[in-house]
Structure formats: structure tokens, C-alpha cells
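Every protein chain of the complex appears in place save one, which is left out.
Naming follows writing order (A, B and C), and every chain is counted from residue 1.
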């Protein structure tokens, strides 16, 4: 396991970097925000992602994908973060693909081609409260004929209202708090009894609240094993946590670069403010924090790609550390920009908003610090 | 309630300031440390404390004392902290006096005169583990004839081996974890079955571990009510926590003053290091933290003196905030002194050691933050 | 009964009798606050009545002299009045930069004529004021300001641009720092008052990251300002501005103190059972918050009795604003994905998120934290160097 990119990975980084910079820079996010887009992202861009091969990075070669790993997915995510590019990449091409890899051939054949083509969007219906607690899932799935009937509600389903299919985590047995007894279902967006209410979130994405009122699905809709959903869900969570951490490394680095540029230009008291030692020390400290976050994320990606059980621990280390570093970066960024940092016209505030939303995605700093403690036996 | 000193208090501060500076400065601590003094303090100094009237500050006028309050005790404690003066003031004149105020006249008459004269030292035998958890007291006191028989052990009894009497918190009913069922006893240092092992602590004080092996005491030895010890213990704890916080304000301020002086003298790179903006900002931040700690302590003292139930909350706020600020002060102090800050020859390291010991006394930062949360219902 | 106690009884009865029930509920948002001024549209009869009754009794500015529109209360009486207002949950009758900022400056630096002319208008909420300090090139470095007033005998002709002028688009008049001497950096600035309807004044709202636009850019194109509209001496406007900044800092520093709940964690108690680390963060924050509350009290006691260092408000501003930012970071964490919503009824159109973003300006406006720390280091701690 090497903690540096190999040649292929460096090439991918360069191409993802150039692509996001030219096709989906911050101005792209502004455009879709200001047109009050109800998806919160561009379907055309999603198709371009597919043309670049990004959408199939984690799809196995046997299923027509590139069969690459989490390092490669993370490379794309970092560039997405750096440019605040709005896209369904994290939910669809990382988390959903990780789930669908555990599905049978029929389901894979149904969804992978659309993802590969940049035509399909999948939403992850996981959260039932304001904070992330996957083991507490209570949404009920009862046996009904050949299939199941789902009842309950979900929230913070990013791009849920634009999704063609929703992966719904439900309880088929046991009680909230138990990891046994969960089952994952692929639920069609048009299923009877499914209603949605979408709201724009602080980062200009759209997130939905779902109500499932006796939604009927057939047995084919089950992803993985009935009552054994935790195994697949764990993989989804590790991928989503590591992936969102990678995106946050991009967000934090993007904010940091903006800020450092500003420090080198802005004059006050007759000096460029980057000359002030107090700001220099804070800048250097911030740089160190972002570097540590980058390393933690790369380690988690390595463990995931090696199928090493330590991925569990390092996904949490990565999400927590990326959360800390990225949050520091956007806070220092706004403060060091001074008044103009508070204006909508400057980009730094958009980085702060994205940080906040990503921070909540699949567990915040505090959730993951707690998890690190628990995994270490205290 | 005023958050500034009145004229009498200002005068007391001036006289305590001058007294400690001339009679018990840091050099005094060094002297007793280097002579390997088995008490860890000077009995002569303790007599001088009495002559100054300090030892009787909290003793009621009816009992021959000055009948003053925790603000006044805190004024003396702050000067003790600023000079790192070693003395039994906190244990004897603050915590033990607070307990003995709840005792009957016979016991008050037995111990107050010696305290007033600076001849008596009292140890507080409270802790049974490495961390502070007063409600977990398990040392057993069983009825035996007219009195009680005590069995168990205690640790971190500051000046225990120099004490004439030990106030021992014991369990007469209930189980560890319950606040009901505790009883306080005045145990003579020569009691049969009592053994002690004293060790020098990091701050050059002496702390004892006690073993009580069927120590027999009469019913007269009970302070307050049998099984109702928690009421008195709570008062002792509030006084001890607020008092040690006041001492820490002194320690932190003393360390800060040393450090600021050094910043104004030491030259590196051709400049006085106090000119460097990064150090200036850290100095200003530290000053603010110490100022907040001072305010929190004064508030707790005010509530104690007013018998306001909010003293409970603010004793914890004060101990936690003083702990945070004082710890920052000694860490910044050593770092800003650079290499010489690491030498025994300079005083700043002694401040760091005292901070550490006081921090553990009657609950550290984390214990008290937890208590603040619990008192606020979460 | 002491005089103060009888004053308390009296003022309590007055509030009881005069404050409409509707004015005893919290304002429903920024739009529901009374700012007064020529163009102000009252939201209700109750709002109008409450302002008029308070103004009549001098209680919009209780500690100002009666001849200036105040009630002439002593500091102790003023404190009691504020306690009783809080006790009755009575809204402030009038939010006003005139009261908070210009008034104190006029009381100290204004001519007798100016006091008689402007202060009663301010007290009655007839004129809404804004503040013209910052310029695009001079944020923290305020004295580098470039807006210039050319001397034309009995008037100045002002040209230049201001930024961060709060509610300039809604204000009637501005108090404004204008350079009147290009040679002298500090002693070349004057403190001028003028009407925002004077020809040549234009404003442009600035959209903030919170989505709101409380600030404007303000442009001056050959604006004529009569000479009698200067406060204090010619070229000594910096003294007035510094005095005012001190007041502003006190005001802003109060933010960390938290007017309402003592404990932040206590407000989220139901949610914290499963969040041990967040609970710990809140507990550590509550230690700071409660310490700061005690500290604010001590500061006020020392300030009033003249014991506080003149530069101490800089320290208060630094601590208070940093703490308030931290508070809102934790609020957002405690609110989780509920508080991420930005456009939804459920979230009151993202109120929590917008409030959180708003706090980021606390440590910038009225002097950045960095400038505050510079001032504390140099003026209070007497650190060497430039």
C-alpha cells in the first residue's frame, strides 16, 4: 500500500482537475442556484461525467464499469469539492454503486447501464432523524404477499426528488438500535404511496423528506439479504463517509487556496496582509491540518481498496479529520477575507455552506470521534 | 452583588500581595523543596499567616474568627497562587473550616483556636481513586459500641502526613454512587489503625495515602449528621473548588506576568520577541482567558457569600474555566520562554507543576464541564 | 421603601399600563422591529402606540437628559428600568443607530445647538440614521479612508464611496467620516452629518452569504454638506469615531453573553443522549458562555466605576464575538440536517442557517478580531513594536 498516487492516478487527477475547472467551476454552481433549478444540478453535466468515465469508476469491469477503487473515486470527489461542482456523483456513483454491487445480476443490469451513461440518479434514503444514527433505523418493512410493504419516513435524502430510484434502508426485524434485522430495498420513484417534499439546503443542493405510506415492493427489490442489510449498509457507509471526506478535502483545499491568494493581494496598513506574522502562523497551521486530513482520507481509501477491516476505523478518522480541517479552512477563509468574505459575490461563503452540508452527511465530526472511541474499546 | 472589590477587599488584597511577595515568594517554595522538607511547607509561615489574620478569615466571629467570606479567602488564595507559596491554607482554613462550621460547639472549640493561631493543620481525606468522584465514597464506617469503626483507604490527602486531624468522608449507609448515607468524621492523626504513606507530588507538596484498618471513633467525632454528610460535604466541595480556582487564577496570572516580562526583554532575530505579532495575539488571547477565569471565580465567590443556590453551578464553572485558563497560561509560558523555560533554574516550570496539581484537586476541567452539563439538565 | 424600590414599583406600573400586549411577544423577525424614520411603515397600531408612549415619557432613551428627549434617569434607575422591561417581556420600542451610536457622540462632542436639534428627533424615532465609516480599500485600516470633502467656504463638496453602511437604503441621514485634510492621516478626518436625500447620494444593497442585505455600498458624487453639520472640531473626527467605536464594541461584545438561555446545551437536552461527544462540546462551551456572562457583568461594573482600562472594550468585543460564532457552529451541529434547510417553511426559510452565517460578520464588523488583539497587546499589555 503506497500513500502516494501512482502514474494512472496522477493522470486521472489531472484530467478530473481540468474537467471540473472548465466544465463545473463555482460559476456553474451559481448559475444553477440562481436559476432556482429544482434538481440542484445539471443533467448535462452528469452526462459529461459519464463521457469522462467518472460515473463508472466503482462499477466492476464485468458489469461494464472501470472497476477502479476508492482512491480513484476520491480523486474525482476532491475536484468536485474544490470547484463546488453540483452533481449526483457521491450518492449515485459512490454510495449507490457500492450497494448495487451486492445486488443480483438482474438489478445490476437494470441500474448500472443508466449510471454508466449518466442518465440515472439514485437517492439514498437512510436518515430518520436530524442526526446520523444508522443503527436506529425504524422505517418498517412488513412481509406482504410475495413482497414487502414499507411504512415510515426519511429525511436528508440528497437529490431524492431527482432520483429514478431510492435505496431505502428499512427494518424487517428487531428493534431500533440493533444492527440485525435491517434490509435494503430499491424503491422506484413512482411507487404508489411514496411522497416527497424537497427543500433547497444551505449549499444550494436539494434534499428530500420522504413519506412511505404502505409502499409495496416485490421480493426482487431487496438488495443483499433480508435482515442482513447491515453488511451492505456498512459498505455503503464506509464508502460514503470516505467519499464525503475526500470531497471535503477538496472543499477545504479550495477555500484555503482562495484565502492564501487573497492574503497575497489584499493591502491594509500599507502592507500586504499575508506579511502579518499572526496570519502567516494561522495559514501554516491550516495548511498542516488540511494535509493531515488528506493523509487520513488516503489511508481510508487504501484500506477500502485492500478490503482491510481497518477501513471501518479509518473511514471515521477520515470523516472526522476532514470535517475538522475543512471547517477550520472555511472559518479562517471567511475571517481572513474580512468584510467581502461575508458577501454573496465572493466565493468563500459558498465553501462555508458546502462544508456545513457535507459535515452532516453520514455522521459529523462528533459522531465519528465517538465511533473511533468505540472501535478502540472505550 | 458587585463584581468589583470594595475598599476593605482592596486593602486586604494589597496586604496579602505584599505579605506573600516578601515572606513567601517562589524562592521560599524552592527553599523548602530543596531542603526536602517532609511537610512541604513552613510551620513558621503558617504562624505568620495567623498573625496576618488569614487563617481565621472564614471562621465566624462568634468563634473568634473574622467572619469574612469567600471573596476574602479568594484574595489570599490568589496571592498564594501568584507566589506559589506552600501552605495548608486551602485545606485547613478554607475546606476544613467550612466543614467545622457545621460541627457542634465542642468540636469547633477544639479545633478553631489552633487554626486561628496557625498551629493546627487539617487534612481532607476524600478521594478513593485517581479521579475525583465524591459520590462514590465507599470507605466503610460501621456502628461499633457508642461510636464507629472505619475501614478503607484514601488518597491525595494533601498535607495529610502533617495534619493534626483528618476529616474523613465515609459511608454509613447506602452504596457507592449514592449521595445519601455519607458521614464525615474528625479522626485524630494518632488514631489506632490509621496508617499513612506520604509522597511528594509534582508541585513539591506532600500528599498522603491513608489506610484505615478498623479505626475506632466515638460518636462525638461526627461532623454534621450521620448519613447526612453530603450536605456538609457539598459546602466543603463548593468552597474547595472555588478556592482552588482562585488559587489557579493566581498561578495563571503569575505565570502570565513572568511570560509577558520575558517577551519584553528577550531578543531574537534582532528584535524583542514581544514585537512579533503572532506572539502578541497569543498574549492578548491569554490575557482574555485569564480575565474570564477571574470573573467566573468572583461570581462563584459572590454566590457562595450570598448563600445563593447558583453557587453550585458557578463553583464548577469557576474551577473548569480557571483550569482552562491557567493551563493555557503555563503552557504558553514555557513555550514562550523557549529553552530556558525548560530549566529548573527559571520559575515558569514551577507554575506549570502547580497548575497540574491544582487542576486535579476536587475535580478537573472535564469533571466540572460534565457537572455544568448535568446541572443544566443534559 | 427606598427611592429605588419605589421607582421600581412606579416604572413597573407604567409598563403594565402602557405596553400593549402585542408588544410583549418577541419580534417575529427583522421586519417586525421598529426602526422609526421618515419612511417607516408601522407593522401594527400597537407598535406605533408603544413607540409614541415611550417617546412621550423619554423612555426610548431613559438615561438621556430630559431636554434631549430622555427621561433623565440615573444609572441605577436605568438598570431597574431595563430589568422591568425584561421582566415584562416588553419589546424595545425603537431600534436605532441614532440612539446606540450617534446619540452618545453628540452628547459628548456636539454643540448645544446640535444637541437640541438632533437628540429629541432621535429619541422620538423621527430620523433614521446610518453610519459611513468603512471604504472598499480601508477595512481594518479605517484611517486610510479616501472620501474627500473639498472646502468651499460655507460648505464642503463630498466625493467618494463608503461600504458596509448598515441599512443605508432605508436611512434618512448619515453620520460620516470624511477626509478634510489630505496631508494628515489621523488629524485630517472630520465627522459630518448629512441628509441621504441630498443630491449626489446613492446607495446599493450588498447581498450577503446569509441571503440578506442589511448593508449597502454608498456613493457620494459632489454632495454638498453645510459647515454647521460637523460634529466636533475640524479634522478631529477621528476622536469622535474612536469614541463611537468603543460604544459599538461594547454593544457587539454583548452577543456572546446570550440574552436568553444561560446554557446552550440545556436547549438541546433531549437530543444529546446519543451524542456524547457533541454533549461534551456543548458542556465545554457552556463553561465559556457562563464564564463570559460573569465576565460581562464584571466589565460593566468596572466600566461604570471607571476601573476598566479604556481599551478593554476591544477585549470584550474579541471574546464576545468569537464565542458567538462558536455558539452558532454548535447550534448548527445540534440541529443536524434539520438546520441545513434553506428554503422551507419548516425551517422558517432557513432561519438557523442564516443566523449562523450572520454571526461570521461579528468578528469583522466594528473592528476585526485581529485588530482587537493588536490593540489589547499594545494598549493593555504594553507589548513593544509598531
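Keep this in mind: contacts are C-beta pairs under 8 Å (C-beta built on N, C-alpha and C of every residue); 3 or more make two chains touch, one makes a residue touch a chain.
This one's a predicted model, so the numbers in the text were calculated from it and none came from an experiment.
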Touch criterion as defined above, residue of A:321, A:337 or A:353 at the omitted chain: A:321
Per the touch definition above, residue among A:61, A:109 or A:275 touching the missing chain: A:275
Per the touch definition above, residue among A:29, A:45 or A:263 touching the missing chain: A:263
Selected from C:241, C:280 or C:294 as touching the chain missing from the view: C:280
Hidden partner chain, residues of chain A it touches: 2-4, 260, 263-264, 271-272, 274-277, 280-281, 283-285, 287-288, 291-296, 298-299, 313-314, 316-318, 320-321, 324, 365, 368-370, 372-373, 376-378
Positions on chain C contacted by the hidden chain, ascending: 276-277, 279-281, 283-284
Absent-chain interface as seen on chain B, which is shown: 127, 129-133, 136, 155-156, 199-204, 207, 267-270, 276, 278-279, 327, 331, 334-335, 338-339, 341-345, 349-350, 352-353, 356-357, 359-360, 364-367, 369-370, 373
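Assume only the chains that are shown with their structure count from here on.
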Centre-to-centre distance between chain C and chain B (centres being mean Cα positions), rounded to whole Å: 43
Whole-Å separation of chain centres (CA-atom averages), chain A against chain B: 51
Whole-Å gap separating chain A and chain C, where each centre is the average of the chain's CA atoms: 41
Residues of chain B whose C-beta touches two or more other chains: 276-277, 280-281
Interface hub residues of chain C, defined as touching at least two other chains: 370, 373
